[in-house]
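Only a part of the assembly is drawn; its chains keep their places, and the rest are absent.
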Amino acid sequence: MSGSLVSAGLVPAGPVSFLDGVRLVDHHCHSVVAGPLDRPGFEALLTEGTAPAPGTSGFDSALGFSVRRWCAPALDLPAHTAPDDYLARRAELGPDEVTRRFLGGAGVGAVLVDHGLAPGTLLPPAALGAAAGASVGEVVRLEAVAEAVADAGVSAAEYGDALVEAVAVRTADGRHPVPVATKSVLAYRAGLDVDPTRPEADEVQKAADGWLRRRAATGEPLRDPVLLRHGLWAGIDTGLPLQLHTGFGDADEDLHRSNPALLVGLARLVEPLGVPLMLLHCYPYHREAAWLAQVFAVVHVDVGLAVPYVGPRAATVIGELLELAPYGKVLYSSDAFGLPELHLLGALRFRSALGGLLEHLCATDELAPADAERVATMIGTENAHRVYTRMPV
Amino acid sequence: MSGSLVSAGLVPAGPVSFLDGVRLVDHHCHSVVAGPLDRPGFEALLTEGTAPAPGTSGFDSALGFSVRRWCAPALDLPAHTAPDDYLARRAELGPDEVTRRFLGGAGVGAVLVDHGLAPGTLLPPAALGAAAGASVGEVVRLEAVAEAVADAGVSAAEYGDALVEAVAVRTADGRHPVPVATKSVLAYRAGLDVDPTRPEADEVQKAADGWLRRRAATGEPLRDPVLLRHGLWAGIDTGLPLQLHTGFGDADEDLHRSNPALLVGLARLVEPLGVPLMLLHCYPYHREAAWLAQVFAVVHVDVGLAVPYVGPRAATVIGELLELAPYGKVLYSSDAFGLPELHLLGALRFRSALGGLLEHLCATDELAPADAERVATMIGTENAHRVYTRMPV
C-alpha cells in the first residue's frame, strides 16, 4: 500500500515513514455518497456548514486545497488541478471508480462505520469496506435507535425498556457488519454540559410522554436531555466502547458546549465500570481531551475530522494532542463523510503528520527508532484492537 | 510600498512575498494620539492593561521588543535601539512626522476607523487616512451612539426609537468619512453570553428608565443587557456589516465571556438575514471563531490586535486561524490604538506572517504559486471589498 502511494505521488518520496507500513484502523467514519456530485453538491461536502458563503468557494480552504493537491493525482490529474477540471475528471470516472481509488489508497485495514446519519444516500458499509479492502464494523448511533423506537410506535411507559431492548438487538454480536461500539451525538442534541447521571424510570417515562407526542406531531428529533441520558446509559450498559461526538461539527451544535472537558462528570461515573469512552474529534479542545485521557483509564481520544480538514496543519494538532495524552490512549479516525476524498486525506495526513512527528523526535534523539515504530503501530492500529474487543477481521 | 519597506530595512530582503504588493484594507483600527508622549504615556499604550506592573517595563514584552526592532529603523535608528533613545528620537521628530512615517510605511489602501473610543485625544480619522495615504471609512460604535442619545436628553419611552434614528443618522451614506459598518463592544459591557434575541419595546423602555436615571446621576456607561441588545439589533437593521469585539482586550472584560463561540446563537438569528458579522481579534479563541466562519455564511474573522501584540508569533496565530476558516472569510485588521507604531507593526507582521505561511505552503508543494497569490489578495484586500459594500475609494 505505502509503496503504491509513493509511486502514485500521493506521499512525498524520501525515507520510509514509521506509518508507511501500518494498515490503519479508522475507528470512526461514515460512508460516501453513492451517486454523482455536481460542483455545489461537492462543495457542500467540503465544509461543516451547508454551503460556502455567497461569493466564496469551498475549494478556497485548507481542505479544498488539500483535495486539489493530494486527490487529483489519484484521478491521474496533476497536483493543484483547478476545481472544474477536477470535478470533470471525477464525473468521467464515475462514483464507483472514484470511491475505489480513494478508499483503496487510504490503506486502512478496518473501518468502523457510523451509518446512522443520512444512510439513504450513502454506500452501504459493506460496499465501503469492499472498496477499501478493509474489514467493517458498525458503530450504533444511539439517537437513531431511539428515533426508530419512537417511530415504530411505543407508549411512554414502554419507551425506556423498548430502547434498551432495541440497543441490545442492534448491538448483538451475530449481526453483520459486527456492531463494535455505540455512539452518542449528545453534543449536537443537548450539549455535553447535561447532568451525566442515569435518569430514573419515572423521569424517562415522563420525558418520553412529551417527546413521543411532539415527534408524532412534528417529527422532532431526540433532543430531550433525560432521554438522551437514558440512551447514553443504555449504550454504556452494553459494555461496548461508547463513542462521543465532541469538538467541532456542523452548525447544529454550540461549539463551546461540545467541549470534551464537560464530560468529566460522565468519566467519573464510568471509570469504575471500565467501559471505554472514545472522545471523537475533540478539536479545538484536544488538549483538554488529552488530559481526560491521561487521568481516566476509560477515556480515549482522537483528532478525527480535524486531520483531513486542517490540511498540512495536522502535525501541529496531533503534536498538541500528544503533549498530555498517553500514547496508548490515542486512536486514528478520519470521520470522513460523503466524499471518498476524505477517507484518503484522513489517512494520508495522519500518516504524514504522525510519521513526521516521530521522525523529528528520532532526528532530535528524543525517541529511539524502535520506540517510534512501536508508537506508530500502537496509535495506528493496536490501541483500536485492544479497545474494540469485537474488532472485525 | 513594499520596495521602500525592504530598502528601509523594515522587511527582510529576499524573495518577493505574496503580500508585498498588496495594499491592505485595515478593516478595523483606531486613530493615534495627536500629541507627544512621555515614557509612561508610551508604555501605557504598549499594553491592554493601564500600565506596566511596578518594577517591570512595557518594553519587555513581545510587543515592546517588536517596537525596538521594527519601528526604530523607520525613525532612522538602528534595530534594537534602547527605549530611552527610541523615545528621545520620537520626541525629536514630533508626533506628525512620526505618524506620517509609521502610517505611510504600513502600506494600507483603506482604513476603517472606530473613532468612538477616547476621540478627544486622537487625530481625526481624515488626518489618519492622509498620513497613511489611504481612503477612510467609519465604523460606528453603537454604544457610543446610545450614550450620546442618552446624554442629549430623551425619555425612557422615546429611547428605543431615538436610538434607532440616531443609528440611521450616524450610518447615512452621505456622511464623510463614509460609515461602512456598525460595531458593538457587548463583550466589554455585558459579555457575549447574553440572550441574543431582539428585545421587545416594553423591555427596552423599562431598561431605559433605569439606565437613564443612573446615567444622569453617575454617568454610568451603557451596560444594561437589554439596551445593548437593542443597540445590536439597531445595527443589524441597517444592513451594514456588524463588527463585534471578541477575544482579548483590556481589563474591563471577562476574557472567557468574550469567547466568540458564545455568539453562535446570534449567528443563527442573523444567518437568514445575510448581514455580515465581523468577529474582531478572537484571540485566543480564534480556532473557535474559525469554526463559526466555516459553518455560518455571515460570519467573518480576523486576528487583529493579536497580530501586532504577539510579535514574531503572528504566523502561528494566523496558521491556527486558517485551519478551519475559509480563506474567503478572513480579513486583515491591526486594531491599532494610540500608537502609530501599531499601524506599522500590524501590517508588517501580517504581511510577513501570512506571506511566510503561503511561501511555506508553496515550498512544500501544498499550494500552487498562482493560488497563493490569489489567497494573499483575497485575505489582504478582496474579502473586505466584497463584504463592505460602501468601501471608500
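Things to note:
Per-chain residue numbering starts at 1, and chain names A and B are given in the order in which the chains are listed.
Note that in this section a residue touches a chain if its C-beta (ideal position, glycine included) is under 8 Å from a C-beta of that chain, and two chains touch if they have at least 3 such contacts.
Just so you know, these numbers come straight off a predicted model, no measurement behind them.
Number of identical chains making up the complete complex in this structure, 2 of which are shown: 3.
Everything below uses one rule, namely that only the chains that are shown with their structure count from here on.
Seen as a C-alpha superposition, chain A sits on chain B after a turn of 120°, to the nearest 5.
Taking each chain's centre as the average of its CA atoms, chain A and chain B sit 37 Å apart.
Across the interface of their complex, chain B is touched by residues 47-49, 51-58, 60-62, 65-66, 69, 79-80, 248, 250-251, 254-256, 283-284, 306, 309-313, 316-317 of chain A.
Residues of chain B touching chain A in their complex: 259, 261-262, 264-265, 268, 287-288, 291-292, 294-298, 319-320, 322-329, 361, 364-368, 371, 375, 378, 386.
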